[in-house]
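I am attaching a structure below and will ask some questions about it afterwards.
Certain chains of the assembly are absent from this excerpt, and the rest are unmoved.
The first chain written gets the first letter, and so on, giving A and B; residue counts start at 1 in each chain.
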Amino acid sequence: MEFNLPENTTLIADTARRYLKDNYSFEIYRQHIEQQNHVDASRWLAMQELGWFGLPFAESSGGFGGTLLDVAMVVRELGAALCLDPYVDMVVAPGKLLEYIGSDASLAMLSDVIDGRAKLACALYDYHAGNQVLTPSMKLNGKRLSGQKNFVPDGGFADTLLATALADGELVLLAVPVADCETIRHRALDGGRIANVLFDEVEITDGMILARGKKAEQALSMLLAYLQALDCARMYGAAGALYQRTLEYAKTRRQFGVAIGGFQIIQHYLVDMFIDLQQLESMLLMVAVKAESEDASRRERASTAAKAYYADKAVRIAQQAIQIHGGVGVTEELDIGHYFRLVTHCSLTHGDRAHHIKRFAGLDEVHPGE
Amino acid sequence: MNLDFTREEQEFQQSIRDWMQTNVPDDIKRCSAVGEMTGKELQQKWERLLGGQGWLALTWPEQYGGPGWTATQRYIFDLERAMAGAPPTSPFGVAMVGPVLYTFGSQEQKDRWLPGIVSGGTLWCQGYSEPNAGSDLASLKTRAERKEDHYLVNGQKIWTTQAHWADMMFCLVRTDSTVKQQKGISFLLIDMKTPGIEVRPIYSIDGHHHLNEVYFTDVRVPLENLVGQEGMGWTIAKFLLTHERTTIAGVADSHHEISRLKKAVAEAPGFLDKSQARQRIAELEIELMALEYTNFRTVAATDEGKPFGPESSGLKIKGTELQQKVSQAMVELGGMMSLTWDNPETVGSNVFNRATRRYNFLRACTIYGGSNEIQKNVLAKMLLGL
């Protein structure tokens, strides 16, 4: 085994970190969460120029052939910087879905994503089906699409939604113009925008149907594992930032005449955070390598375990970071609480801990080391 | 040994329940149903309503306006208040400065300040913490210099809850910097409208404005606003720490939150594994039961005129931990339904929508009033002799 990041991946991560350091800040983030439209045109362009738009996609699909690990390192840096730019929601997620579908039509749409011409987002969840994404409550009856989608990331600012529905009990993937829907936007826990989208007898043409049946299911399943890995990457970035800031704080904050890091209980809290962070790093590398496997068993085992683990340990790190900070930790002024919300947010997307524990318990057994 | 309410207490409970049903304002019920905070207006409306009933200064001797209830009655009242979805009353007047005034204050001070607290007319805030005196309160620096007919106060307080609502602040200030830390501290009442006071908001991670920084620049405070003697501030602060523990565990509000959670789970869409969810809630209910009976022991001891027993020492620690756990369970059982921060009440709105607000809010409860770590340090020393 070999755990060294490929040179190219390190370069991508370093570039992302430097770019965000120079072009993003906690102050920008705080403006960001107050704004309605949350895509900053100049950063969006810059991200495209950094090659991020093509990164997740194979060269044969018109991308730059980056691995999930490459993308995860970018997303880790976005998490570490508290950056809310919807790179995952509007580029990676819809793009990977299109790539996994792999039809001529979908690959044509993908090339628009890579070129920055398309504004897409995925609408996969609704209140009724919850995590049972293969059986959405939305129905396609003949040419008419009716139902709702909830928790739609990017808040419905995209012009086209890649949405799931059932047609005669069969899963279909559709590309639906947002203009045909009613969109109710609101703020999400992490500060970004999400939306409830209502589809009221929306007329669907054949060209809007991207995939159906097994093909649609498989594309969706691969997408979810990919996104679950990126949830972990984002949480890792945040948890790492929380640990660093908390350690620093413990060394400088004085109470009773000494730095609070001198108290054994704070030391043990921090050691626990440190050790958990190491394990989170291992799980991130594991899931980033395995969650894009074509082997469904390998992919699901990795993504399910990682997501369940993160929803426990990254959340715990975030809670302890606040506790050690004390009063300042619960203020909007300090980034600590914002990272806490980000971690909580990501622990709930694409399946919460209970969902993944149950799912893992149902997977086939493998021999250790395999 | 009797672990049931007496028939009289049961009747009292029923009468309070009935009263709450009729009298808790609808706008307050609406807030609590969706887990929203009551703002200043609603809070004060509620407290004045209770004040009008004589049900605000619950722990006070009747001569000062207390209802003359037993600790058990107060406990029952709190329970029914919470179960009716009404917010706890602000502690600064009734639970803090009031008892200080009727214990340490002069007759003039009592006459002047107690009625406003009893009626809910005057809002108070607590000026204790400072930027470098949080857990280590004794190192506070805000100073009050004694002049001819007033104190001149300069300095800064922080984490001052509801300072932006308050008419008055009770405040620890340093009146003597030549003596040992604790000895130079005095207890002062400050009118928040006095020139030289600036209140700056601190927004909390639940998105709300509860906390403030308060700056004092040459603020003139009448000499008669000193409570007790100069240098008695620490004694008074410590007196308050050991005062009334019958509701410190937050049992009533945890009951209410668990009941909201159970309702939310029952009404949740079918994708939630309800059997699993109910088991997680059962674990919390059982922890609450242990806390509740521990709390009952303190309540009963209070009614027997006994000092707090050792059981009371863990009430705040366990109570705040449990509040956090219940809230975390609500967020996690909500799953993706908890992802919304301000979902307009149109589509799929439910209890879970605001779960994370409270979850964020409650991160503070293991920190304020002496973090749970500090509490454990104190218990190790005082109670365990370590």
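Some points to look at:
The working rule: contacts are C-beta pairs under 8 Å (C-beta built on N, C-alpha and C of every residue); 3 or more make two chains touch, one makes a residue touch a chain.
The shown structure was predicted, so the numbers you read here are calculated from the model rather than taken from an experiment.
One representative per chain kind is drawn in place, while the complete complex holds these chains as A x2, B x2.
The working rule: only the chains that are shown with their structure count from here on.
Work out the mean CA point of subunit A and of subunit B, and you get 38 Å between them.
Residues 125, 127-132, 148, 150-151, 184, 186-189, 191, 194, 196, 198, 254-257, 263, 265-266, 311, 319, 322-323, 326-327, 329-333, 337-338, 340-341, 344-345, 347-349, 351-355, 358 of subunit A touch subunit B in their complex. Taken together, the subunit B residues at the contact with subunit A in this complex read 129, 132, 134-136, 158-159, 202-205, 207, 211, 269-273, 276, 280, 331-344, 346-348, 356, 359-360, 363-364, 366-368, 371, 373, 376.
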